[in-house]
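First the structure, which I've put down as structure tokens, then a few questions once you've had a look.
Yeah, one chain of the complex is gone here, protein chain that is, but the others are all in their spots.
A, B and C label the chains in the order they appear, each numbered from 1.
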Amino acid sequence: MIDQSLHSRLSVSTTNGDGFGLGWYGHPGETPYRYRSVHPAWNDPNLREAARAIHSPLFLAHIRAATDTPVQETNCHPFRHGHWLFVHNGLVRNYHTVRRDLMLAVAPELFASIEGTTDSELLFFLALTYGLATEPVQALERMAALVEETGRRHGVEAPLTMTMCATDGQQMVAVRYSSETQSRSLFHSTSFHHLHELYPDDPRITAAGDDAFLVLSEPLVDLPEVWEEVPEQTAIVARAGTIMQHRFNPHLP
Amino acid sequence: MIDQSLHSRLSVSTTNGDGFGLGWYGHPGETPYRYRSVHPAWNDPNLREAARAIHSPLFLAHIRAATDTPVQETNCHPFRHGHWLFVHNGLVRNYHTVRRDLMLAVAPELFASIEGTTDSELLFFLALTYGLATEPVQALERMAALVEETGRRHGVEAPLTMTMCATDGQQMVAVRYSSETQSRSLFHSTSFHHLHELYPDDPRITAAGDDAFLVLSEPLVDLPEVWEEVPEQTAIVARAGTIMQHRFNPHLP
Amino acid sequence: MIDQSLHSRLSVSTTNGDGFGLGWYGHPGETPYRYRSVHPAWNDPNLREAARAIHSPLFLAHIRAATDTPVQETNCHPFRHGHWLFVHNGLVRNYHTVRRDLMLAVAPELFASIEGTTDSELLFFLALTYGLATEPVQALERMAALVEETGRRHGVEAPLTMTMCATDGQQMVAVRYSSETQSRSLFHSTSFHHLHELYPDDPRITAAGDDAFLVLSEPLVDLPEVWEEVPEQTAIVARAGTIMQHRFNPHLP
Partner (left out) sequence: MIDQSLHSRLSVSTTNGDGFGLGWYGHPGETPYRYRSVHPAWNDPNLREAARAIHSPLFLAHIRAATDTPVQETNCHPFRHGHWLFVHNGLVRNYHTVRRDLMLAVAPELFASIEGTTDSELLFFLALTYGLATEPVQALERMAALVEETGRRHGVEAPLTMTMCATDGQQMVAVRYSSETQSRSLFHSTSFHHLHELYPDDPRITAAGDDAFLVLSEPLVDLPEVWEEVPEQTAIVARAGTIMQHRFNPHLP
């Protein structure tokens, strides 16, 4: 996180210094935990403590380069609702123009749980409104369709750029999508079982268990066969050792 | 500010340590300036610098005791729109329940200018929606009526407690009102011309000019004849040396 | 912590809003963990997460009311060196006058580990210099004697007020002392084995195990027989279920 916050190679912004966040799961069934800070990741002493203290089967981390909303903890990812955590890299174009319409589309009973003012959190609550908990990929497709339909109604040509990941502690859903088909990068790890045979002495590989699985916006280590790029306009769902890949096809309900 | 932030005597909370803000006017016609911070007023070194550096014919200061919204700069008063500044001491009861309805009542063209998530800022934007710039007292009465009507529709008995002050640099409008007629305190200064005769040697009095005018939630110095309490359910409008007092009577447009 | 930060009853300052800190131990032999923040404890969302996430056999918590040094994370307690954690409530009088002399008395090899600028951290490093790790009470007595000798040399009548607690994860050393014999309060819990018989249904008591032990600047619950006040000018050492009480008698080595 610290390295990427200072020198992101594949991101739109090389500097991601507008806060960061960690989310992680403890015992099954518990609400996930979260640590968010407005400091740049590279100079938050508590982050180094947390990295040492936290042991978890599943965690989510995010570093922020604010697009056009304030730097404050409530705008730091991951966003959380019930057992779900959500991180996003991208933007809703002309957000200030479409924000009101999108907020109205959030289920009234979820509205009070919106804490911040970012487009990212609003995407999360729209996905929750459309059924993220039960049909995650379809809910995300409906959300994306609503954002595109709303944007176009306001004259925005390419309303949505979205590379996101959500999890409920059991499954991980990640999407690489953009209205203009020029999405930000997304990678996932290949089989660590295989990688352990390939790199038996590389501590960066052996540190992970056979069933480790990583979803990342940029490769973490420069080694062949470790990372697979998620194709454009694609959703992946990882659950219990299996990875499913779906064409991501936004459509309204 | 520092003293009151630590030991408020008339406030609901004795400690007001959840950020603070200053707003002030420079040359006529300019957008007012603002300094806001999430630090408690008593430990922000920049506040002491600002107090020394700023010279202005008109300023507004606020210390915050958060009711139920996050401590972040966008939630610190004064709120600003165009030439208007707004501070508030009070709350919209069951805010999380009524927030969505109140947000919908904000004029769509003003919606994108809402930066934070407090009830106070929302009251300001509702007042702007209802004509604060042209008929300030009536706009505030309409806003209060809407909040009360919305709250009661959601089963809230005493929806609004509001001691507020707004200014456009020319006039100062202050209201002391609450649905339950138990409003928080509000005072204004009496004639400094008269006070200068009364206390010719007290530096706290002589420091102010003959036409100085202060609106305060608590008296600043303990001297007789300096302060006049604003009665319950009352608006005052101060402009060009005159102070008008109005019965504050919320009613929908 | 949140309650005490807003309404301390026995402290010199009723408001303790100048940051806070937590220190805790994980597996035996590990460096203790720490979370420090300059926010008032009552409005730091990460503190509520940490309180939910952290499980530890031994932790230290502190809320700060700054005396005369800046509010910054490096000045928040607990201070840490190796396996030791240190918290302090009190002050070195005329600290700005004696600071240079006291800093010179810190062992040169420890000097570079001082991160902040408080009197409290300096007391800790003086105690480390005098052998805190091997003879904790004697080291603290030497440190107190040095501070008193240095202060008196600079004309300070009552140089030291110190209610402190230090731990290495195995033992807990706490001192209540002041040059003027008017020390700040200090309490420890009595036998929870006995309290469980006394209050079998009070969840605040049954939540703790039979061998729980608490050292506190103020009683946490208002129940008879739960707390024992540490007398003036006294050190206590708690280790493996035993509590030793010593007369605290500062003397130079």
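By our rule, a contact is a pair of C-beta atoms (placed from the backbone, for glycine too) under 8 Å apart; a residue touches a chain by one contact, two chains touch by 3 or more.
Just so you know, these numbers come straight off a predicted model, no measurement behind them.
Set against the missing chain, the residues C:H96, C:R153 or C:R247 yield one that touches it, C:H96. Residue in contact with the omitted chain (choice from A:G17, A:P32, A:G116 or A:P250): A:G17.
Although one chain is not drawn, its touching partners on subunit A can still be listed: residues 6, 14-15, 17-18, 38-40, 42-43, 45, 66, 70-71. Touching residues on subunit C toward the chain that is not drawn are 70, 72-74, 96-97, 99-100, 103-104, 108, 111-112, 115-117. Residues of subunit B in contact with the chain left out of this view: 26, 33-37, 45-46, 49-50, 52-54, 73.
Everything below uses one rule, namely that only the chains that are shown with their structure count from here on.
Both subunit A and subunit C derive from one sequence, and where they touch, over half of the residue numbers involved are common to the two copies. With each centre defined as the average position of its C-alpha atoms, the distance from subunit A to subunit C rounds to 41 Å. The set of subunit C residues touching two or more other chains comprises 45.
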